[in-house]
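The complex appears here minus one protein chain, its other protein chains still in place.
Letters A and B mark the chains in the order given here, with residues in each chain numbered from 1 onward.
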Amino acid sequence: MLNRLYRWLDLRYGIGEIAEKELTGYLLPRNINEWYSLGSVLLVIFAIQVATGMLLMIYYVPDADKAFKSVSFIMNEVPFGWFIRLCHAVGSNMMVAVLLLHMLSTLMMGSYKAPRELNWVTGFTLFALVQGISLTGYLAPWSQLSFWATTVATNSVSAIPVLGPTLVEFLRGGKLVGPATLGRFFALHAAVLPVVIAALIGAHLFFLKRTGVSAPPFGRDETANPFEAREYHYQGHPGGIPFFPNYALQDLSSISIYFAVFLAVVFFWPNMPFTPDAFVPADPFKTPAHIKPEWYFLANYQTLKIFPSELLGLSVQAAAMTFLALLPFIDRSPERHPLKRPLFLTLVIAGILLWIALSVWGHLS
Amino acid sequence: MENEGRRKFLGVCVAGCTVAAAAAAGYPVLRYLAPRSGQGGAAKLVIPAGELKEGDAKFFEFAGSSAVLIKTSSGQLVALSAVCTHLGCIVQWVKEKQQFLCPCHGGQFSTDGTVLGGPPPRPLAKIPFTVTEGNITIG
Partner (left out) sequence: MIAKNILAILLLAPLLFLQPAAAVAAEQPETVCIQCHGSMPDRLGAPVNLWRGSVHAENGISCNGCHGGDPKDAANAMSPQRGFLGAPKEKDIPAFCGRCHPGVYKDYLASAHGRALGAGGPTCVTCHQNHQVMKASLALINEKSCTRCHSFERARAIRDAMSGTEARIVGISGRIEKFQVSGVDTEKMGKALFAVRNRFHTLFHDVDVNRVKSESAAINKELDKLDQALKVIDDEHARRRVVGGIAVAAALLLAFLFHAMKKTYD
């Protein structure tokens, strides 16, 4: 039966040829490692976020008077509503965490180097957009946590000289966070950003397909980048292992491990994405005592606090982010093995330690 | 060859687990989407008789659907489903003619629900009610 269906399709659309080219004949470097499967994991996470987001939209009401009640209704009345909502909330945190790992592996293996500059730039932009979609989604439940985290977050934009206050008002749709903010944040969160992210994922994969997968710098004699910018050249890996079934099974294995971690958090640490303020309806006249951003913004939050002026804090972060975004254009040496790049390795480790230290400081302060 | 056999065995295990996982993931989603029972109006409804004048009709939600209560000019009470039996529009009460008219395709019903004209295939369903001490209890 399946065979007949396959033949029927193959005779008309040549799907056998596509499978040969993209799956069994798509060869990957022999020394490919587990870290290369994080991209597939991220695709799955994004798909789960889209699916659970659509499901939540069935009962969620993006209206300041009704949002909190509707979320509470989902959590308490709708069968398995708690599960769908937790998957969405935990999933957003997981997406940021896995993205960080994905970027870290790219950094360590020097995969961002020529000719893959744009893979890095699109990936980095995706990271920024994922943070943006997390932030806008944060307001949706219209709780005390949502409301004040958004107030504090949007407020920092006011440090930008001249334009700052106008920008803040534009972001919020009013002088203060209010029903108008919920409207625009919801549109960004549920319509604009998902489409932009999906498009950028497409671009990211397009670049990957056109340049070919990079080989890890480990377990080889020659670890420098072979790229010479003379003419377009697809970097294939003759004699490599096929994507299907070999690496597809690695992808599936990584995805299953991800699910184990993800479900463990959903079922055994359901309060991970929340603080008690997440279950108190937003009150514009009562600021709760300890408002902290999500864990992945803690370092930014602390940076803003340690500089004497907000503008300075903002500028330092902008500089750091710009540096990271343009890294492939700054770090042009072809060498990719981390141990043969001592300065780079030191900087990466120092950067990670600084980020962790700032986050812990921000959490404790 | 040993590899071949192992692969086959693992393949069966994986297929079984995947089907089980898909079912386990599908169940909550189905339950989440299932219409919630007990929604859309009570199974019993009390309307004070004084609310309805002779020759008037009162539309209300009953058991998740639309219904209408009329008091004919002769003072007789009738409760009917307000859903036209043709394509499901809600019939309108034409007081002057003392009959129902469906605005969608011109179906006409008498005060007891029988079809007077137009495409409806069946009369409007009657809804039982009782009158006690000036209160009309529907259902």
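Definition applied: contacts are C-beta pairs under 8 Å (C-beta built on N, C-alpha and C of every residue); 3 or more make two chains touch, one makes a residue touch a chain.
Fair warning: this is a prediction, and the values are worked out from it, not measured in the lab.
**Q** Can you list the shown chains that the absent chain is in touch with?
**A** Hidden chain contacts in the full assembly come out as A, B.
**Q** Considering the whole complex, which of A:229, A:260, A:339 or A:364 touches the chain not shown?
**A** Of these options, the touching residue for the absent chain is A:260.
**Q** Which one, A:52, A:146, A:181 or A:250, makes contact with the chain that was left out?
**A** A:250
**Q** Over the whole complex, note the residues of chain A touching the chain we left out.
**A** Touching the chain left out of view, chain A contributes residues 72, 75-77, 82, 121, 124-125, 128-129, 131-132, 135, 148, 151-157, 159, 245-246, 249-250, 252-254, 256-257, 259-260, 263-264, 266-268, 270-271, 274, 276, 278-279, 287-289, 291, 293, 297-298, 300-301, 304-305, 310, 314, 317-318, 320-322, 324-326.
**Q** For chain B, which positions touch the chain that isn't shown here?
**A** 3, 6-7, 10-11, 13-14, 17-18, 20-21, 24
Note that only the chains that are shown with their structure count from here on.
**Q** Centre to centre, by mean C-alpha position, how many angstrom separate chain A and chain B?
**A** About 46 Å, centre to centre.
**Q** Chain B touches which residues of chain A in the complex?
**A** On the chain A side, the touching residues are 55, 58, 77-81, 83-84.
**Q** In the complex formed with chain A, which residues of chain B make contact?
**A** 28-29, 31-34, 36
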